[in-house]
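Here the structure is laid out as C-alpha cells; the discussion comes afterwards.
All protein chains but one are shown at their positions in the complex.
And now, chain A:
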Amino acid sequence: MSTEDLIEAFRAQLRDDPDVASAVAAIRALLGFLKQDRGETMQGLRKSLRTAIDTLSRVDSSVAVSSGGELFLRFISLTSLEYSDYSTCKEIMIERGEIFLRRVSLSRNKIAKLCHPFIRDGARILTHAYSRVVLRVLEAAVESKKRFSIYVTESQPDQAGQKMAKALRKLNIPVTVILDAAVGYIMEKVDLVLVGAEGVVESGGIINKIGTNQIAVCAKAQNKPFYVVAESFKFVRLFPLNQQDVPDKFKYKADTLKTSQNLTEEHPWIDYTSPSLITLLFTDLGVLTPSAVSDELIKLYL
C-alpha cells in the first residue's frame, strides 16, 4: 500500500466519521495497511509499519496519532511472540485488530458511565476547548436527568470552545463561553473542572490543548477537583518533567513543522499538566488516580 493510499485511507476515516478519535482512525488505517502488506517476515512488517506511522504523523502531528501508532506496533510485537509461523500470525493479528477496534469503539460509553455519577444535580462545570469524550459524558449526565450548567473557555487560536458550546446547546445544556483569560475569575463559581486529553503521559499527567495547565493551577489554588476523561489508547510513553520536555513534533501542527524557519516564534498548540494538579482520571480501564497510570503502562510495555 503506497503512502498516498495510506494517507487517503486515514483522511477518509476522519471525513466519514467526524466523531471518531484520530488515534482510532490511525489504527484503522494501519490495520488496512497490514491487510494489504505483501511482506513475508516480521522484521519487514515492522519496518514498513514504522514508515507508515511516520507518514501519518506528518499528516496529523497530534500525540493521539503517535500513541495509537505505538500501541499498534506493540500489539504486533505481542502477537508475533505467540506464533512463530508468519501467515497464521498475520491472520490472528487481523482478527485481533478487529476485536480491538470493536472494543475501543465502546470505550467512550464506558467512560461516560463511570464519570457521570460524579456530576451532581445543580453542578457548575468548567471545561476547556472541544472534547468529544467530555461531550459524551455530559450527554450521559443529561440522560440521567441531572441539571447542570457549563462554562467553556473560548480556547484560542482556533475558537474550539465555540464549537463545544454549539454542541452543548443542541443538548439543551445552559452554556456560557468565557475568555481564556477569565478562568481565574470564574473558578470560584464552578464546582468542578472536566477536561479531555490528547495524551496521557507516564507520570499520570496529561497533554491537552494549550490553556489546560493554567486551568489546572487555578483549580488547585481554589481546591476544586480537576477531572480528566481519556480513553486508554491515549496512554503514551513519554515522561516530561516540564513544558520544554514535550517534543516539538507534538507542540505544533504538522504543516507548521514542515514550513517554519524558527520554531521558537510559533505558538504551541498543547501544554503539559502535571499529575499533582489532577484529581482523578476516568478511562475505560476504570477510575484511576494519576499514580495508577504508570502501572497500566508498565503492564503493557514491559
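We take it that a contact is a pair of C-beta atoms (placed from the backbone, for glycine too) under 8 Å apart; a residue touches a chain by one contact, two chains touch by 3 or more; residues count from 1.
Keep this in mind: contacts and distances are computed from a predicted model.
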Protein name, per the UniProt record, of whichever chain is missing from view ("ATG5 autophagy related 5 homolog (S. cerevisiae)", "THUMP domain containing 3", "Thioredoxin reductase 1, cytoplasmic" or "Translation initiation factor eIF2B subunit beta"): "Translation initiation factor eIF2B subunit beta"
Among A:6, A:64 or A:280, the residue in touch with the chain that has been omitted: A:280
Touch criterion as defined above, residue of A:139, A:271 or A:296 at the omitted chain: A:296
Touch residues of chain A, complete complex, unshown partner: 71, 74-75, 78-79, 95-96, 99-100, 103-104, 117-118, 120, 191, 225, 232-233, 235, 279-280, 284-289, 291-292, 295-297, 299-300
